[in-house]
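First up is the structure itself, then whatever we jot down about it.
Note that this complex is displayed minus one protein chain, with the remaining chains in position.
The block that comes next holds chain A.
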Amino acid sequence: MIPATFDYIRPASLDEACHVLRDAGDSGDDVKVLAGGQSLLPLLRLRLAYPSALVDLGRLPGLRGVEDRGDHVFIGALTTHDEVLRSPVVREHVPLVAMATATVADPAVRHRGTFGGSLAHADPAGDLPAVALALDCVFIARSAEGEREIPAAEFFTDYLETALRPGEVLIGVRAPKLGADWGFHYEKFTRTAQAWAIVGVAAAVRSEGGDIAEARIGLTNMGPTPLRAQVAEEALRGLGVAHGNGGGPAPGSAPGSAPDGARDPVRDACGQAAEGASPPSDLHARPDYRAHLARVLTYRAVRAASA
């Protein structure tokens, strides 16, 4: 639980940070950006990572805070989970972010851990990547060469890997405001209260006259990256949500059928939530169980989001 030695650099400005990162990249050093440290420091302490230096963004001005920018909300990368939760702008315009953030860890971690750090770390078990994916957020990256935008669908490239290039810092995320006809829900399944998701489902559903007009479903911990449950999204389009009764399979009946034996089309559609996923296996769940959970939780999330 003691990290190997590393250098510690605290740049005074974002520009300086970008230059430090570029120079380090040029000289082949393994330099890591430090935000809240809630994912990076455990890796260091378990000696699973041996960076030569940490560049601490923690006190940089301008990267922290939430802004209402008309058609979208801008969340600065260094905004802590706790600040996100307390933001009325987030709660009003991107409630799915608030719902998921509320399930992240415990108050102590939420006071240090950052929104941007969660996304840049790209842990598929983290709650926010699936949300960013479901909301089609846009990621803003900055380097010594300038700024660029990365759509959420292109951001998460592999396990703990993103489209951020060496020397690039994530400075913030644009979360589009969705209209009043959208409903949201984040359904997280854990064994203990303050834990990483075994599976999580982020659902955004647009309803039109009691039917699902559009569903966007982000899956947490169902593969090496966060995923969209595209097959289920397609299958849900146009289904009525009024009929389902929320019940589960009765003793002796097939999974997916409602207690009274009647088929519920929404449940059937959600039964495809795990299509294309490659869920991991660990002590808390093997892949087939995760796939099962994804189906059940997607149904619950979609129903809650369209209620």
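Brief remarks on what is shown
As a convention for this text, a residue touches a chain if its C-beta (ideal position, glycine included) is under 8 Å from a C-beta of that chain, and two chains touch if they have at least 3 such contacts; residues count from 1.
As a working rule, contacts and distances are computed from a predicted model.
Missing chain, UniProt name from the options "Acyl carrier protein", "[NiFe] hydrogenase diaphorase moiety small subunit", "Carbon-monoxide dehydrogenase large subunit" or "Transport permease protein": "Carbon-monoxide dehydrogenase large subunit". For the chain missing from the display, the contacting residue among A:A195, A:A213 or A:V231 is A:A195, taking the whole complex into account.
When the omitted chain is restored, the residue from A:L78, A:A120 or A:V296 that touches it is A:V296. Mapped onto chain A, the interface with the missing chain covers residues 1-2, 4-5, 46, 189, 191-196, 198, 247-252, 254-255, 259, 283-286, 288-289, 292-293, 296-297.
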